[in-house]
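The complex appears here without one of its protein chains, the remainder shown in place.
Right after this comes chain A.
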Amino acid sequence: MAMAELIRRFGPGLGGVILILVALWIVGMVLAPNLMMLNFSLKPNLFPSEIGGPKDQYTLLNYTALFSDPVHRAIFLKTVWGSALVTAITLAVTYPLAFWMAKVASVRGARAMLIALIIPFWINEVLRTLAWYILLAFNGPLNIFLQTLGIIDQPVRWFGDTGVLAGMVYAYILFMLFPIYNSISTLETAQIDAARDLGASTLRIHRRIVIPHAKAGIATGCVFTFMLAAGSYVAPALLGSPGSRWFTEIIYNWFFEGGNWNRGAAYALILLVLCMAVVLAALRLFRVNLADVAK
């Protein structure tokens, strides 16, 4: 259908070129690397001289290794749990903000807030995370500020789980904000007024009117945030501690420090499958389909 439409619109020449380019893109940039990864992941890590030899046989060892190694397994599960927590906290922070911008604030107020949120994102992600590194440092401004207020006696070591969480929530807030803001904006304000007029509490208005209306946006934001968090490298590397290692760091180590690309490829594919599973679960949970999210 779509193909016939393309040929009809651009003619067989140009239409054919477009089709070939798209096919090349999909095969060369998406399929081939992933298939190579899959191939790597199913082979044992061998010396170059052993490749092609009797030991070079397909095996699931690289996959089972993750679950038999208690440290890696724990880090994997923690990454899943941590990403879910980042998603939940980002949602909790973003939803009221998105609602305020879409329905409460004046046009000028909403615009000012949007600019204030976007401008920091003109700076590279690494530098933004580095700013949190400075803020959260042991002798950094946050500890000094809290000590001055008398909230804490001793400086707190923020690096670790707290630092990673804070850095990620901040890093992905816009990915959550925009889809939710967009979907709440399309809600007719009179519906909120009507619900209020009929006696509904603020909680009920959100539960029955706003959230059902915005659920495609919420699902989109959650999927984005979860995938970005699970695949994040900078925040855990800069703001983490040895106790808060992220699964991406393990993958990185297999590739670039352990020199075991096969194990790295297997771990990376497991992360990929996890993310896809989360997307599908979220869609099922929010009862939205992929086309709604793609909008």
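We take it that a contact is a pair of C-beta atoms (placed from the backbone, for glycine too) under 8 Å apart; a residue touches a chain by one contact, two chains touch by 3 or more; residues count from 1.
Here, contacts and distances are computed from a predicted model.
S.K.: Look at the options "MFS transporter", "Spermidine/putrescine import ATP-binding protein PotA", "3-phenylpropionate/cinnamic acid dioxygenase, small subunit" or "L-lactate dehydrogenase complex protein LldG" and return the one that UniProt uses as the protein name of the missing chain.
M.R.: Per the UniProt record, that chain is "Spermidine/putrescine import ATP-binding protein PotA".
S.K.: For the chain left off this view, which of A:M101, A:I209, A:V223 or A:I251 is in contact with it?
M.R.: Of all options in A:M101, A:I209, A:V223 or A:I251, contact with the hidden chain holds for A:I209.
S.K.: Of the residues A:G13, A:G52, A:G150 or A:G199, which one touches the chain left out of the display?
M.R.: With A:G13, A:G52, A:G150 or A:G199 as choices, the missing chain is touched by A:G199.
S.K.: To test your reading of the contact rule: which positions on chain A touch the chain that is missing from view?
M.R.: Against the missing chain, chain A presents residues 188, 190-191, 193-201, 204, 208-209, 212-213.
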